[in-house]
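Shown here: the complex without one of its protein chains, the others still in place.
Each chain gets a letter, A, B and C, in the order it is written, and its residues are counted from 1.
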Amino acid sequence: MSATRELMFDHGQPSYSEVNNDVINALTTTTWRYWVTLGISAGTALLFFVAPWIYQIIVGVGAAGMNRNAMWGTYLSNFIFWIGLSHSGTLLSAVLHITQSDWRKSIYRSAEAMTLFSLMTAAMFVMVHVGRVWFVHWTFPFPNPMELWPNFRSPLMFDVMAILTYLTASSVFIYMGSLPDFAAVRDRSTGLRRRIYAVMCFGWRGTAHEWHTLGWAYTFFAVLVIPLAVSVHSIVSWDFAMSTVPGLHHTIFAPYFVCGAIYSGTAGIVTVMWMLRKFMGFGRYIGQLHIDNLSKLLLVLSLIWTYINICENFSGWYSGTSFEYEAILYRIWEGPFWWLYWEMILFCAVVPLVLFSRRIRTNWNLMLVISILINIGMLTERFVIVASSLPRKFLPDVFGTYFPSLVEISITVGSFAIFTTLFLLFVKIFPAVSIYEVKETLNPLRRREAHT
Amino acid sequence: MSTIRDKLREYRTAGYYTEFEYHWTMAVDLDRCTGCEACVVACQAENNLPIVGEKRMRQGREMKWLRIERYWDGDYPDARLNFIPMLCQHCDEAPCEIACPVFATYHNQDGLNAQVYNRCIGTRTCAVYCPYEVRFFNWFTYTWDEPLEQQLNPDVTVREKGVMEKCTFCVQRINRAKDLARDEDRRVADGEAQPACAQACPTDAIVFGDRNDPDSAVSRKLEDPRAYKVLEELNTHPSVVYLKNAREPLAGHEDDDHHGEESDSHAASPVMWSEESSEAVA
Amino acid sequence: MLNRRDIFKYLAGGGVGVGTGLLLGEVNQRPLETLLSTHIPPEDFSPGMDTWYKTLCRMCPAGCGISVRVREGRAKKIEGNPNHPVSRGGTCALGQASLNALYNPDRLRSPMRSDGEGGFVESSWKEAFEAIAPRLGALQSAGMGGRTWILTGGFLSSGEEALDKFREALGANVLRLGLDTPATELAAAKAMYGFSGLPHYDIGSADLVVSFGADFLGAWRSPVGYSKAYGEFRQGGDGHRGYLVQVEPRMSLTGANADEWLPARPGTEGALALALGAELLGRAGPDDEPAGWEGLPGALSLDEAAALADLPAERLRALADRLAAAKTPLVLGGGAVGAGANATEALTCVAALNRILGAAGTTVRPNLAHAPRFAALSDIEKFVAEAANGEVSLVIVAGVDPLHDLPHSLGLRGALDRTELVVALDSFPSDTASAADWILATDTFFETWDDDISLPGNGKLSVTLQQPVQRRLYDTLSVTDIVLRLAQRSGGALAEALPYEDAEAYTRSEWATAWTNLGIQDDFDAGFRQVQQQGVWVADLVEGMADEFSAEATVPAAPSEAQFAGDASEYPFVLHPFQTPGLREGKGARLPWIQELPDPQTSVAYGSWVEVSPATADELNLRDGDVVEVSSPAGTVSAPVLRYPGVRPDVIAMPLGQGHQANGRYAQGRGVNPASLLAAERDGKTGALAWAATRVALRKTGERVRMTKTSGVSRTLGRQILGPEDEH
Partner (left out) sequence: MTLLASFAHEDAALDAARALRENGVDGVDLYSPIPLHGADEALGLGKSMVRVFTLLGGILGAIGGFTLCVWTATRFILPTAGRPVITLPPYLLITYESTILLGTLMTLLGFFVVARLPAWRDRTYRASSNVDRFVISVAGPGASDAEEILRAAGAESIEREESE
């Protein structure tokens, strides 16, 4: 443990009070740059997401490029991407908590925030996707006046339940983990902020009893969240796999999606880490060890992902049916999106192979590039799955093509702005690095020297 | 207690309806079908299908609950064209029905795959799940140039944007026939309920009726050795049965897996599965 | 402008401006309309109840019976009339879509007067009659009726009869126009069968049909009636299955359904038929030969014919075997075969084959005689010449659109321009009507009285009654009404010839006269009411009513070599214009349902295309959607290419019916009109217009368009969509 401890801090250990100062200052001290960034981000979200969406609501979903064959398009693939991106945060945090990996502690808060905001963005895409968003609440489990409830046999209801649960659990998870830190913020602030944080921390004092209870509860949350996260993306994959569509109707889809989700989420964390180091001054807390470990994880995930991709194509080829074979062929070679397929292979299967080198693994800037490439690859993976399977199903006479419209592209761009906006708000509300858990990883304050 | 057990057994029965009241079935004789598309327009007239316009049609958003599909065989001069009308198959185990989160589509006691427009929220999952691609989405609220709207059938809803729609087997005509029969305390007679397409068909290729009635015309068609169902291997149990075209296979028909000249720019290339698939069939 | 619907859209969009929205909604509210007048309901009007009217479909000359569903005083749906002997309850796509004509937004709602600058202003019937009737009266009294030309179609109806009476009384000329008129077929039937109507082809009871160019399932003559018969032919109750062979350069809908498609070189079909006939005669021995037909002088051997027609000789021999073995064979000829320079000769050979096969009298039967005389090319040329000399004072165009349908090289537009007064009787601002001085807005056939005797027929005497199924939507009159009123206002012989109040009175009087002549003594009113209920009056042909087969027939001569306008070196391809089941010659183009209907074989909607064989397209490096310039000696059009596997490499096929210069929003400016490519060629025997006798050249323009086409990949890719594969 102490070896880890040394590795975790590239620039020497801070003291307890320095941790408080660093984290809380990052929260309370706001420069004009922050406001400009927030303004740009929120403006982009409005212009690129909200405005086209309102237009789409007025004219109908026809504003998007979907058609008779491709009833699903970019909206759905983005939905899956964002759900996927949400997968590392809470899942990784929970797994590392259970396995008591200390290096998790300085990064998990942002990772969990990523989960939460990705999920929210994904939920937005559900609403953008449906034809009559004004009735989207009909999917919630409540009856209409005829006592008609939703159809719990539908994979989409699994989705609703899974996302609802995931959103709830993730919110609880991040909030509970932040309680002591809210208290720390409360203690250091005055006036309105103090009152707000006093309420937000529920009167946390840090008594042994509270710590004890929080420890138990937190472990239970972690235990509950792990199977949940695995189930969420499995369920999302079943939206596809439960159809008969060639190219989607694969048994391997659940592990494929879960693996892809963690993959993309982990890459997302790397990106966010870089941002926190760069713009929030958390370089002291997020160091070589973190990036090295995350990169190793990325490497493993990329290999699994590659393997599953090979499996998928192999089963399409080996199926001996025209349906599957043509679907695979269309996806990787004959379709209009073949280049996207190979782009995805390049970014998600080939590029991560460089992570075998430790020097690359610990190079933050290179890792930023690789992590972004991986997420571009994952974004296109989801798009390719949807856009190359749906236009060509069973009856060749109705084979068509699908290209996203400007509205769709704009909303896709806007969704990143929404995520960024939410994240920017987050870093000014939540301590972006867990204060008390970072302290746990420091050398303990002891009279007697530790035995190590 | 026993009633609970009975209820439970009923609710655990696959298919739930042990017997349909009527089992409306359509038989399409491909040997009679000429592909003239009278049925397509009849359907459009009966079911208030909108005129989407050239632009939207080019975008692949046409509204045709019933369409004629065309498949070429061979190449010039031994080219041959085959037509097959494709409409909602009213599958007894419809993939679309599991998809809907809000029960906008379900199976009714007549074996019809019903679509409840005002319940639909437009997730379009049903259309994705449908292997026959016979579900159509209202990408826009379509309007009729005045006074074309005066033609609209008062028995059929005009759908708004964001709603999925599809062939209903002209349920409004079936219900009228059933109402009439109920008034007269009898079952619907064979041929009494006819969807618009069957009525219009100039070659009588489309036969519609109740499969539960062993003497109905459609029941007799089902006995035909030419009868088959499209994509039967998906186990959707369609209610539309096709009678295979009885034309002799083209000379050199063995070669029909060869894709040949394709008008589509993404034409498939010759493939290696053909031997395997024909083996599997044999 | 915001209307209520828009406002609700905005409200749905964001809930912004609820108050404003409601306010504007109130302001813009339309005045309350009376939903249903239930106090004094009109006759046959009960809210919520369907009324079915049996009437006649006038979309094409086939004369099918239809049954119209009327709700709340509005026609809602067309269905077939099962009582009708021709259509037997069937309908075609065009018939189904004919409601689009009734409710078409671009229908003329009142008489229109040309403003002299290409536009039209609304007028009234009073003005119209005051402007036209005095001219008529003047022409009549001056004895210059010959300076009037009536351009009309080929229906055998009371309405046409009225027009004809009008013409006779005036001493005017008539041109019965249409691109695909049965003139050559009538001539061939006269020559070979000896009767002057069109033969009735009993496809249903044939076991082998060989069709030379006749697309009888698609757009030829009476598609619904033939389709009904085709159903029986294919899967009749007795278990027999007919065999269909289609000989044509471009695979039509019938070709697509045929068991065998023989892409013969255009213009060689007659020689082919004659060679088959000679072969059959040779096989059967001298006993069966009609007198004087020994060896059929000039007939080619099968091998020679195969070489001429560019077909494999073994296929022809197999066909001859089939013909010899068939019990009830039937041979048809029509379409482009009836529109070449040797059309009548070719059709005569086809008819001769029927005689040789013994089909004449069994599967080929006489119809009611009395086909009208269709305008030959020389008639049209005479009109054009007289107009050029300023000798035409008045042209009445009754429901036809020759400026669109007929070859532009005929110069009809110029002729109309030089005419003093052109009056078009039309429901639409068609190309021809738009060139007129007056357009007299006519009813659609849902709104007025008429009748029709089907020309393609059914081997019986059947007259279909056309009756109004709803009130007139607009201030329109039927052609008959207009003719009657013009006659009465003009006075003189015209008024005497047509002393009827309106179309209804006239139609009833025509029926009463006909029944009296036929010796039917029943109560007319009761009988007529019954006809109104049935929609049709059917009687068996009685002796003398129709012509019988002539016992003797002239020996069929070998057809002359087909001539085409344009030099083969300069124009390497033969142009094959064809009618699609929806558009036909152009009447379908203004119906949105038809525009939106994918063509059966190609799935193209909304527009024109040029069918090129894949081999030729490869040679010219053409892909789907490449715009090509098609030029003939008569003109040039540009349209996108469609690679069509069912067309000969030396033939270019183009659909007719699009390329309207007017005709409402759905038709105007859409696609191109191959009629502008057609040279003024004629059939050597009858002088009828030969619309399939033009050569064209192709030039790639480099432009590329995305066609409106619903079909993706038209191959099964080995998928068992068309049924499980047979075990070989």
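Just so we're on the same page, a residue touches a chain if its C-beta (ideal position, glycine included) is under 8 Å from a C-beta of that chain, and two chains touch if they have at least 3 such contacts.
Note that the coordinates shown come from a computational prediction; the quantities given were computed from them, not determined experimentally.
Asker: Counting the whole assembly, list the visible chains that the omitted chain makes contact with.
Answerer: Listed by label, the shown chains it touches are A, B.
Asker: Among A:V36, A:I98, A:V199 or A:L406, which residue is in touch with the absent chain?
Answerer: Touches the omitted chain: A:V199.
Asker: Give the residue, chosen from B:D92, B:E133 or B:D210, that touches the chain omitted from the document.
Answerer: Considering the complete complex, B:D92 is the one touching the chain left out.
Asker: Residues on chain A that touch the omitted chain in the whole complex?
Answerer: 15-17, 20, 141, 143, 146-155, 157-158, 161-162, 164-165, 168-169, 172, 176, 180, 183-184, 187-188, 198-199, 202-217, 220-221, 224-225, 227-228, 231, 235, 436-437, 439-440, 444-448
Asker: Could you please point out the chain B residues that touch the chain left off the display?
Answerer: 7-8, 10-17, 91-98, 100, 103, 105-107, 237
By our rule, only the chains that are shown with their structure count from here on.
Asker: By number of C-beta pairs in contact, which chain pair leads?
Answerer: Greatest count of contact pairs is found between chains B-C.
Asker: If you average the C-alpha positions per chain, which one ends up nearest the average over all of them?
Answerer: When every chain is reduced to its C-alpha mean, the one closest to the whole-protein mean is B.
Asker: Where centres are the averaged C-alpha coordinates, which chain has the largest centre distance to chain A?
Answerer: C
Asker: Roughly how many whole angstrom separate the Cα centroids of chain A and chain C?
Answerer: Centre separation, chain A to chain C: 64 Å.
Asker: Report, in whole Å, the distance between the mean C-alpha point of chain B and the mean C-alpha point of chain C.
Answerer: Roughly 31 Å, centre to centre.
Asker: Using mean CA coordinates as chain centres, what's the chain A-chain B distance in Å?
Answerer: Between these chains, centre-to-centre, one finds 41 Å.
Asker: Send over the residues of chain B in touch with two or more other chains.
Answerer: In chain B, the residues touching two or more other chains are 60, 62, 67, 69-71, 141, 230-231, 264, 266-268, 271, 273, 277.
Asker: For chain A, jot down the residues that touch at least 2 other chains.
Answerer: Within chain A, the residues that touch at least two other chains are 59, 69, 322, 326, 394-400.
Asker: Given the complex with chain C, which residues does chain A contribute to the contact?
Answerer: Touch list, chain A to chain C: 54, 57-59, 69, 134, 322-323, 326, 391-392, 394-400.
Asker: Inside the complex, what are the residues of chain C that reach chain A?
Answerer: 9-10, 12-14, 603, 710-719, 721
Asker: Looking at the complex, which residues from chain B come into contact with chain C?
Answerer: Per the stated touch rule, the residues are 29-32, 34-38, 40-42, 44-46, 51-52, 54, 57-58, 60, 62, 64, 67-77, 79-84, 141, 145-154, 196, 199-205, 226, 228, 230-231, 242-249, 254, 256-257, 259-268, 271, 273-274, 277-278, 281-282.
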